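Accompanying notes for the structure given below.
Note that one protein chain is taken out, while the other chains of the complex remain in position.
Letters are used for the chains, namely A and B, taken in the order the chains are written, and counting of residues starts over at 1 for each.
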Amino acid sequence: MQADTGVIDPLLDVRAVTQLFRLPSPLPFRKPRVVHAVSAVSFALAPGECLGLVGETGCGKSTLARTIMQVPPPTAGDILFKGESLVTAGPDRRRFLRREMQYVFQDPFASLDPTWRVADLVAEPLRIAGWDRPKIAARVEEVLRAVGIDMARYGARRPRELSGGQCQRVAVARALALSPRLLICDEVVSGLDVSIQAQLLNLFVQLRRTFGLSYLFISHDLGVVRHLSDRVAVMYLGKIVEIGPSDSVYHQPRHPYTAALLGAVPSISRGKEARRRTRIQLAGELPSPLAPPSGCRFRTRCPRAEARCAAEEPPLLADADGHAAACHFPLAEVPSSTAARNEPALSLSPTRP
Amino acid sequence: MIAFVLRRIVQLVPVLLGVTLLAFLLVNLLPGNMALAILGPDASAEAIAHLQEQLGLNQPILLRYLRWLVHALTGDFGWSEIQSQPVLPTILQRFPVTVEIIVLGQLIGVALAIPCAVAVALRPQQWLDRLLGMVAYGAIATPRFLLGLLLILGFSVYWQLFPSTGFVPLFTDAVENLRSVALPAITIGVLEFAVYFRVLRGEMLRNLAEDFVLAARAKGISPLRAVLRHVLRNSAVALITVIGIGFGPLVSGAVIVESLFSLPGAGDLLVNSIYQRDAVMVQGVVVIVAMTVVLVNLVVDIAHVLLDPRIHLHDG
Partner (left out) sequence: MTARQALATLPRFAFRFRDGTETWIWGTVLVLIVAGCYLGPFVLPLANPEATDFANALAPVGTPGHWLGTDALGRDLLARCLYGGRISLTVSLGAVALGLVVGGTLGIVAGYRGGTVDAVISRCLDVLFAFPGLVLALTVASYLGPSLRNVTLAIAFYTVPAYARMARAGALRVREQNFVRAAQMFGGDGWYIGTRHILPNVLFLILTYAFVLIGIAMVIEAGLSFLGLGVPPPQPSWGQLIAMGKQDISDAPHIALVPGAFLFVTIAAFNRLGDILQARYG
């Protein structure tokens, strides 16, 4: 299935990307079990755009992002960067293309080698790209300054001697070192204090302005995504179920899942307490990615599900302003946006239809 | 569970094949001419060539291996020219002695380790804990033949309680048999005790800190009963694992101990066959020993899964 992504001349074009993980089978000579982490996902990203990607934990956001970076390469589908396929490119060409797209990991500590020093960590992409020493030193200092880290003071430290926020800044500096055009940010602020979250988010806004970056901004926190994104994609169990301009998705969600997520949307100021509420709203069992439901993957938790949902997979259909939802029975065009904000539009609990 | 056992058995096949291949290659590829060993250093070149021809030693090694393997699968491990004996029956005849000292040694180890570990777990960091810790440390650092020599010095030279050499079969005279294997079994048992004790102690202290034990203690169950009822059972799983891991080193120990105390076990057979360059016999002993180790580990793995309430096998 090839959805029309509606973006002309995209920077990043993700075409029907699938990522499966084989788990070792319990019995010899049996079929291995397969995790359907990402299933036929398509979207595109225009130069300079920021696309938010939201979804529950375990829905495949990180896997999709890593697949875009070719670590590991997709099981099926194609990924085009500046119109050139990363999947079919030779190793050298791929390495070259990938310099302009960089990834910032979900966990800042784990993405920095504990035996390395900050200056070396930031220099790593430059070294691998074959820069020479004097240029590297200058560049390291420059990008560290851009993220607000003092080279003289922190350059010789190891990750464990930094705070969480500082680690994340170092990780961002590493990602910026090769002057990328696209930054994939995977839950870059989750797990940090709210004040530091805000600082980092401001950094991302500022970097976007200074370097003209495009973002794929991943989070399970809708408030954070909204803060930055031009468009938002909602993912459920390895599939994009809704994608469209931020305002349109936030105010007029079409997919019942999006509506449910929004029903408990926290504003960023309400912080942790509100996020806990999100979890409760979505507590109905997430089906196993080992055996995703037939047809629409959300149907097992969807109060509007009918026989057709199990039989037929809903296509991701876009309207004129590029707002698309994969649902046979999308929500009405004009729901009360205020209601959607304050109360759950739908209950996700299967026992209360 | 059955799936787990099946999977483990299927995994064993390449390992067992590898074991036989390695044993065969070790004994046959490396220098040390078998014909020369059989005929002695004075043999003429023609005689050696003739015997090599006769023993099939001139054929490609892989072919010889396959032939040997097919025979071995039917229980025929070959004929030792040097001992004028078939290999497998000779080994099987020696096996009971080795099994006896190993099992006795393990029993001594377990019988000492459990009460010591219980006592120490009840009052950790006290003098008894320190003392036993040091004893265990010392035992682990003592090679078995050194310990055996010390035991000979004490129990047979000084006190003359046990014989230092010789073996009386179990069915000839059970008491004399026990006397003759006492020192070897103690030599093996002391090190086993040290290893079991250290593992049990650590495991019991860890289990003691767990919630359900604390809950039991809170309900007024005495510390000793809490240890005996809850902790010991859980710690037994670790003990079984250690016994499994320790089986290979234990066999090494048995080789040394049999040699030191002149016991007619499989280890003694191995060492003597090596002295006599009896390649066929060495190969047979090595293969049987390695297969035993592999099978013991399989049994331990299965026991581990059966006993440990924390392991669930639903997905392999």
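As a working rule, contacts are C-beta pairs under 8 Å (C-beta built on N, C-alpha and C of every residue); 3 or more make two chains touch, one makes a residue touch a chain.
Worth saying up front: this structure is predicted, and the values here are computed from it rather than measured.
*Asks:* Thinking of the whole complex, not just what is shown, which of B:L92, B:A141, B:L161 or B:L228 touches the missing chain?
*Replies:* Residue touching the chain left out of view: B:A141.
*Asks:* Would you indicate which residue among A:A110, A:A156 or A:A311 is in contact with the undisplayed chain?
*Replies:* Only one of A:A110, A:A156 or A:A311 touches the chain omitted from view, namely A:A110.
*Asks:* With the missing chain put back, one of A:R99, A:R157, A:R208 or A:R304 would touch it. Which one?
*Replies:* The one listed residue touching the chain not shown is A:R99.
*Asks:* Identify the residue among A:R133, A:R160 or A:R308 that touches the chain left out of the display.
*Replies:* If we include the chain that is not displayed, A:R160 is the one touching it.
*Asks:* Suppose we count only contacts with the excluded chain; which residues of chain B make the list?
*Replies:* Within chain B, the residues touching the omitted chain are 14-15, 18-19, 21-23, 26-27, 30-32, 137-138, 140-146, 149-150, 152-153, 157, 248-253, 255-256, 259-260, 270-271, 274-275, 277, 282, 286, 289-291, 293-294.
*Asks:* Can you list where chain A touches the absent chain?
*Replies:* 66, 69-71, 95, 98-99, 102-103, 105-107, 109-116, 124-125, 128-129, 159-160, 174
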